[in-house]
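Every protein chain of the complex appears in place save one, which is left out.
And now, chain A:
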Amino acid sequence: MPHYYDIDDILTEEELMPVVFQKAATGVGLLDPSSETNNIEQGAKVELPFWLAAELQRRQAAMMSIPPCFNQTTRKEIQADAGSVDLRSRCPYFYELGSKIALVVGDQTIGSFLLYAFMNRYKEVLSKSHTAAFAATTKPLILLTKEETHLYEAAHSSISAFKKWRMGGSRYETSSFIGRKRKPVE
């Protein structure tokens, strides 16, 4: 169970799900851009963020279907060459969302698909991060999901810590939040 304040969990739940309303609802016409009144009619097809869709599904007010990042096309691409699929643009919280959806929708195949995708991509993430010269090498990073990016950074920092230990270096450093010469974001 993720933490209530977990930022990644909150952002995962913001991903949009295709939903079909089974019941009408008044006063929430904003959710359905095609609705002319302020109500949602039964059978309306809309895209809702996961936090709302899952609760409505639980109360049988709406039927959620699987979002495009878990459809057959993506699955085939992952099977062909997992490492080169751009998961970030499809869903930056691919694994987290997948495991949440699997529980709600009851699709048995998602679990094994996620595992397959992760195992095959992990190998590449690790080897790339160990050989990369700078942490900010962007080329492999643009394909990775959030979780994979964390893995990549962790692997990179461990290899650079190892190098530092071997060469020796200063133990005291400026506190990480000071001395950044960056313009403040307005």
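The rule is short, and it goes like this: a residue touches a chain if its C-beta (ideal position, glycine included) is under 8 Å from a C-beta of that chain, and two chains touch if they have at least 3 such contacts; residues count from 1.
As a working rule, contacts and distances are computed from a predicted model.
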Hidden subunit of the complex - UniProt protein name among "Deoxyribose-phosphate aldolase", "[RNA-polymerase]-subunit kinase", "Trafficking protein particle complex subunit 6B" or "GINS subunit domain-containing protein": "GINS subunit domain-containing protein"
Tell me which of A:Leu52, A:Ile78, A:Cys91 or A:Ile110 is the one touching the absent chain. A:Leu52
Out of A:Asn38, A:Ser84 or A:Ser99, point to the residue that touches the absent chain in the complete complex. A:Asn38
In terms of residues, what is the contact footprint of the unshown chain on chain A? 4-8, 10-11, 14, 23-31, 33, 36, 38-39, 49, 51-52, 55-56, 59, 61, 168-180, 184-186
